[in-house]
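The structure appears right after this line, and notes come after that.
A protein chain is absent from this complex, but the other protein chains hold their places.
Read from first to last, the chains carry the letters A, B and C; within each, the first residue is number 1.
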Amino acid sequence: MSAPVQKTTLFDGKTTLSKSVDSINVAPNVGCVERPILHERGQHEVFCGLTGIMWLHRKIQDAFFLIVGSRTCAHLMQSAAGVMIFAEPRFGTAIMEERDLAGIADMNDELDGVVARLLERRPEIRLLFLVGSCPSEVIKLDLDRAAQRLAVRHNPDVRILSYSGSGIETTFTQGEDACLAALVPSLPAEPDNAPATLMVAGALADVVEDQFARIFEQLGIGPVRFLPARLAEDMPPVGPNTFCLLAQPFLTDTARALQERGATILQAPFPLGAQGTTAWLKTAADAFGIDDETFETVTAPARERALRAVSRHRENLEGKSVFFFPDSQLEIPLARFLATELGMVPGEVGTPYLNRTIMAPELNALDDRVRISEGQDVDMQLVRCREERPDITVCGLGLANPLEVEGMTTKWSIELVFTPIQGYEQAGDLAELFARPLNRKTRLRV
Amino acid sequence: MSAPVQKTTLFDGKTTLSKSVDSINVAPNVGCVERPILHERGQHEVFCGLTGIMWLHRKIQDAFFLIVGSRTCAHLMQSAAGVMIFAEPRFGTAIMEERDLAGIADMNDELDGVVARLLERRPEIRLLFLVGSCPSEVIKLDLDRAAQRLAVRHNPDVRILSYSGSGIETTFTQGEDACLAALVPSLPAEPDNAPATLMVAGALADVVEDQFARIFEQLGIGPVRFLPARLAEDMPPVGPNTFCLLAQPFLTDTARALQERGATILQAPFPLGAQGTTAWLKTAADAFGIDDETFETVTAPARERALRAVSRHRENLEGKSVFFFPDSQLEIPLARFLATELGMVPGEVGTPYLNRTIMAPELNALDDRVRISEGQDVDMQLVRCREERPDITVCGLGLANPLEVEGMTTKWSIELVFTPIQGYEQAGDLAELFARPLNRKTRLRV
Amino acid sequence: MQLTVWTYEGPPHVGAMRIATGMTDLHYVLHAPQGDTYADLLFTMIERRKKRPPVTYTTFQARDLGGDTSELFMESARGAYAHHKPAAMIVGASCTGELIQDDPGGLAKTLGLPVPVIPVELPSYSKKENWGASETLYQLVRSIAPSGPDKSADSDGPSCNIIGPTALGFRHRDDVREIVGLIETMGIHVNVVAPLDASVHDLLLLKQADFNICLYPEIGDVTCQWMKRTFKQPYVKTVPIGVQATREFLHEIAALAGIDESQCEAFCLDNESRLPWYSRSIDSTYLTAKRVYLFGDASHVIAMARVAQTEMGFEVVGMGTYSREFARDMREAAAQYGLEALITDDYLEVEEQVQALQPELVLGTQMERHIAKRLGLPCAVISAPVHVQDYPARYSPQMGFEGANVLFDTLVHPLTMGLEEHLLQMFRDDFEFNDEAGPSHLGHSAKRATTSAQTPAPAEAKADAAPTDGAPSWAQDAEKELRKIPFFVRGKAKRNTEKFAAANGVMTITTETLYEAKSHFSR
Partner (left out) sequence: MQLTVWTYEGPPHVGAMRIATGMTDLHYVLHAPQGDTYADLLFTMIERRKKRPPVTYTTFQARDLGGDTSELFMESARGAYAHHKPAAMIVGASCTGELIQDDPGGLAKTLGLPVPVIPVELPSYSKKENWGASETLYQLVRSIAPSGPDKSADSDGPSCNIIGPTALGFRHRDDVREIVGLIETMGIHVNVVAPLDASVHDLLLLKQADFNICLYPEIGDVTCQWMKRTFKQPYVKTVPIGVQATREFLHEIAALAGIDESQCEAFCLDNESRLPWYSRSIDSTYLTAKRVYLFGDASHVIAMARVAQTEMGFEVVGMGTYSREFARDMREAAAQYGLEALITDDYLEVEEQVQALQPELVLGTQMERHIAKRLGLPCAVISAPVHVQDYPARYSPQMGFEGANVLFDTLVHPLTMGLEEHLLQMFRDDFEFNDEAGPSHLGHSAKRATTSAQTPAPAEAKADAAPTDGAPSWAQDAEKELRKIPFFVRGKAKRNTEKFAAANGVMTITTETLYEAKSHFSR
């Protein structure tokens, strides 16, 4: 760590960094230890990428997400996650109808009309995403071109971008990846001679963002910027001196797009649990040349708190087995946290998609006996799960209650996406999310 | 009316006015036409005077009403009229306990302690009423003296007065009378040479007060003051140049107390309905020498509105018979309004107490065939009511539902006390209160 | 292309799922991408069902589109049969599946499965959820029922089928319990309830009944009509929501079952609802002529309008439905109240109408709950689409006599109670009971949404005196006077005053105008 290390390339082997920054030390990427992966190609039981809009539309407070799709898309959005608590959400669906498909109406004209009506109704919107869906992909409606055309018409009031959240291409959290990746080309350019900056990519709860910002400030790392920002006009600049920590594990395309803008991705475990958070922060600290003593001084109190809060749940969780159905790509880092910090025993860890580069530090920390599965064949996976009868099964909303009826204890996976779980102060909360269903079983006498 | 009229004495034959005001013309009191009154002395089914606190404690916004009584008093207050909608009311009960009655504790010391605790808890209170109850009256606890004693202790932060709301002496609205009468001696003195002022006595809804204030201002009568005021420190001054219109018919003691302070009571019908309101306003206008043309110009638009609004209900109410159980002393003026403005036919009009002087203009307007009863024998009155089978029976909450079950249509009498019904703009609302139960009967098919 | 924020109905294949999931041994193979599996949670989470819906999704992906998605469908159908062993299967496509035109019905035929396989073609780009449920039920019954045994001559007593209840229905669980209870107590045998909790075998027995009861017309009417034509079974169309409708419903049934009129009347009296007395109790007088707006599915709105007007004593001032298939019935019902029905599936149109009418109570769906929330109006939910709270643990029918009890409570609950209204009127300026306070019995410190004016959404409620576009402007004194009117009637007062001012060419509203309008509109 103390020896200066050469900056190396990532992912696709091509470096787009046009200028080296002497003060920054980037550790070389580690590779992924060889291990068997179970690839499954049966029925998937996962959300499509549209569901990412549920948090993205609250995170970016002046953005609107217009899905171009079918009634099914609109129905998914209002059914899937209780978003109807918001009186008027900043998303909607342009529902294609028979006359659109039959060619009676020109789809592009129709879309232009919908966008015009929408922006008239919501004049406060500054950033509009046209979001592709299964049907729009199948009929090959070109939303990129539509976005460009509309961007001209509504310039400069509203920026218009597009991405696909379709279920034939993306699952759940990949929607955020696609959205952020679509944002990256329009990020302001950081000049080549700018000082090195840290970018944290991936939507975080505001309170977590604030905590990380405070820690980085105390460490002396800065400026630190977050992608996405809370307002369209505050999106972080990017350039060859941008060093990027991924706060979420599902940002494959975003990482690639950032690299294309010249940024460097710092490979790190994800900030889940005391150890995960420490390793994640240390990656940045090392890169920015923060000495160990400073790092220790700044992080020790919060780390101690995290360890203390986590340890309180160890008693109830140690030795308990856990089984992950694929859902958000958070499964592997979560399994690592549960295994290393709580002594739990992951059996199968399913992930909808596995990026071996991004996930290498996490995978390497998992015991060989942990079965990693990618993709899904839900009926077969249920068979395996019932055979193993894990102490806790982490799964989606469609499966949880039926498994509970069978006497299994489940953890609702979407909750892990909607709850602030990253960072030191949330490490105890994260452990508690797994302890809670077991705690509940203990309490209930009926 | 154009001829200047000598100011004459009222009620007890003694005039306390030390100075005559030349510009003011007070019409002589009319007497009460001779008619038989049915006096009843059986079981009463009426509220005691404590219930007046329900509106008084909201009307005077920095006053607190401390009942000195039993658990029954406290229970009455919280049960009788849905006052629990207020998170913390400005009334309470000092509940006497066995040890107080047995002489183990000194009742006066106990009371002093309660008051001290109360005022500490509610430092915003400026006016405290000690309110006597049945048990405190029976054991002859002297609250006047207690008030004097406590007033000294809490001077000048809080004024402390006392009155009795006990059910062995007062019914329902007489509680307000007793309260206002207790206030009168402490009203600021208006100097003898002050210009003539108009005082309106009796609690009115704020919106009604504001309307009357506007009309008097337009008429050129002023200053006009209202008793009670909304804040303790704004209580109106009184003196020999104060001319007083009663806004409520139940203010026998208050009127007497005002006269004792030198005020002149202007005898008038009560401001219920278009005609009642006109006659009430005209009494003041005549006294203050306002010419007919001005009076007409100022009052015509609102009077027209009132007539229009009232006439809309005439169709449904004309010829309908009405029976009043005794409740608030508003019964006679209400019967007059229903008879003269809506063509209804009052059968029996019960009143808990009849003040012939105050009520003379109202009584004189009622047909001879209307039976006036004073006091009550509830079982016998129910027998009479069932025999008559009136189209509408006005009665208290204890009787209404049982009569509805018998197929009678009832009007909840307490509603007439809690709803703004006085003045032109409310005349239609008042008519509607009587039309509504009949309207409902017509609507319901079950 | 239609811009939608919320949608009243799901796509038609969700309707088919409601039929399949309601039944005990039917399986649905759906040609659909993975994202469409979200629909499972409607049943396992919102309705808290204990089993996964019996649906196999092919979950084709982008990479499959170039290849053979037909084969994927065949494989899935074969696998589904092997894994689940249903008594019958339905096959079809979701919106995306429809676009790739693989013809699931035709493909399924070639599989030679040993159980009936019924294709259900549900055009996703023109039809919706209820139509999908209705069509699926119709195709199922038409395919299966004719093969059943005819009614035997020696069966004892009258019998009927109850048609329409499904999984994920609005109160179907409890409505069925209530109605079956009433009918059986009358001495009529309930032959089959379908599709809810029915087996495929039960469908074979449909013919055995003397008559049908169409409990949910949106779902059961087409099937009941077909059975009337085919099996000569008359059917009862009255929806037993409310006291009068329940009585009429029972009388119709009695007539079909040959039960004596007076015996039926006696039965009705024995099982009387509390609604009539509660509605006549004097604490309900304040409900009289309160202006009510209704929106939802056609059957519920039509039935509930009658309850509102003639059983609760409200005044129906607007009504509408998203059930286009029942537009004519809705228009006829609305005409009885002198109204024109709003037929739309656009949430924003409903919002506009509610805002214009300023009713004192909104009876609607979860969507109208939102609208009412934004406009600061009381609201009760009386129709699908459903929410987890529409599946309470307790017995909560809308139909029958207990249903009428539930309705009374439901319709009164959001309102400010009678005496409270008076106290509010009397003491508006009291600092402890100011304008921000909602009905005191609702929630912890319910406050009205005046601060939501920060929300820049354009349809923001303008209950206070901010002038509406093109409307007369308000003088300051009139605005102040308007604010003295309690919140639960202020919207109406403002609307009336502006209407009055406009009609009389008044450009600036004064206190005088306010009271002129009050007098003009006094009822």
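By definition in this document, a contact is a pair of C-beta atoms (placed from the backbone, for glycine too) under 8 Å apart; a residue touches a chain by one contact, two chains touch by 3 or more.
Just so we're clear, the structure is a prediction, and the values are computed from it rather than from any experiment.
Student: For a quick check of understanding: of C:253, C:294 or C:379, which residue touches the chain that isn't displayed?
Tutor: Answering carefully, the residue with contact to the hidden chain is C:379.
Student: For the chain left out of this view, which of B:24, B:76, B:427 or B:446 touches it?
Tutor: B:76
Student: Among C:189, C:237, C:274 or C:483, which residue is in touch with the absent chain?
Tutor: Candidates C:189, C:237, C:274 or C:483; residue touching the omitted chain: C:274.
Student: One chain is left out of this view; which of B:98, B:293 or B:368 touches it in the full complex?
Tutor: Of the listed residues, the one touching the omitted chain is B:98.
Student: Of the residues B:26, B:46, B:160 or B:438, which one touches the chain left out of the display?
Tutor: Residue touching the chain left out of view: B:46.
Student: Taking the full complex into account, what residues of subunit A touch the chain not shown?
Tutor: Residues of subunit A in touch with the missing chain: 55, 58-59, 61, 81-88, 205-207, 210, 214, 230, 301-302, 305-306, 308-309, 312, 400-401, 404, 410, 412, 415, 418-420, 425, 428-429, 432, 436-437, 439-440, 443-446.
Student: Going by the touch rule given at the top, which residues of subunit C touch the chain that is not shown?
Tutor: 45, 48, 50, 273-275, 277-278, 281-283, 372-374, 376-379, 387-389, 392-396, 402, 404-406, 408-409, 414, 417, 431-432, 436, 438-449, 451-452, 454-455
Student: Counting contacts across the full complex, list the positions on subunit B that touch the omitted chain.
Tutor: 42-51, 70-72, 74-76, 78-80, 84, 87-89, 92-98, 100-101, 105, 107, 110-111, 113-114, 117-118, 121-124, 134-135, 137-139, 166-169, 171, 379, 396-402, 405
We take it that only the chains that are shown with their structure count from here on.
Student: By the document's touch definition, which label belongs to this structure's chain graph: line, ring, star, complete, or other?
Tutor: Chain contacts: open path, no cycle.
Student: Of all the other chains, whose mean CA position lies farthest from subunit C?
Tutor: Relative to subunit C, the chain whose C-alpha centre sits farthest away is B.
Student: Centroid of subunit A to centroid of subunit C, CA atoms only: how many Å?
Tutor: Centre separation, subunit A to subunit C: 37 Å.
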